[in-house]
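The complex appears here without one of its protein chains, the remainder shown in place.
Take a look at chain A:
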Amino acid sequence: MLLFSCPNCGPRNETEFHYGGQAHVAYPEQPEQLSDREWAEYLFYRENTKGLFAERWVHSAGCRKWFNMVRDTVSYEIKAVYRMGEQPPAIADRTQHNPSIPAPEGAKS
């Protein structure tokens, strides 16, 4: 069982949390100008990184606030926890699956 450090409540069991998928996927700035392909990218395409992955979690059985986390999707090791709106910290990826934290595709659109 994983132990997550909620930025507000401190270390808690993973069962208190719900997963929210990839972090830093911004809503399109000009949605009316998106093509079908771009809508598909925004709605259905997410990174599926083998290695360090920035993702969102909500502490649903605690403070009920969302936060971001960087986790290794192979070892499940938690590398960083940071608040919504903050940028992911620079972390050396020893797994070599990914040279650095990916710039999320969705954030560009």
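Points worth noting:
Following the convention adopted for this analysis, a residue touches a chain if its C-beta (ideal position, glycine included) is under 8 Å from a C-beta of that chain, and two chains touch if they have at least 3 such contacts; residues count from 1.
We adopt the following convention: contacts and distances are computed from a predicted model.
This complex has a chain not shown, and the name its UniProt record holds, of "Sarcosine oxidase subunit beta", "Phosphate-binding protein", "PTS mannose transporter subunit IICD" or "Heme exporter protein B", is "Sarcosine oxidase subunit beta".
Take chain A: the residues that touch the chain left off the picture are 1-2, 14-15, 18-19, 21, 36-37, 39-40, 43-46, 48-50, 53, 55, 71, 73-76, 105.
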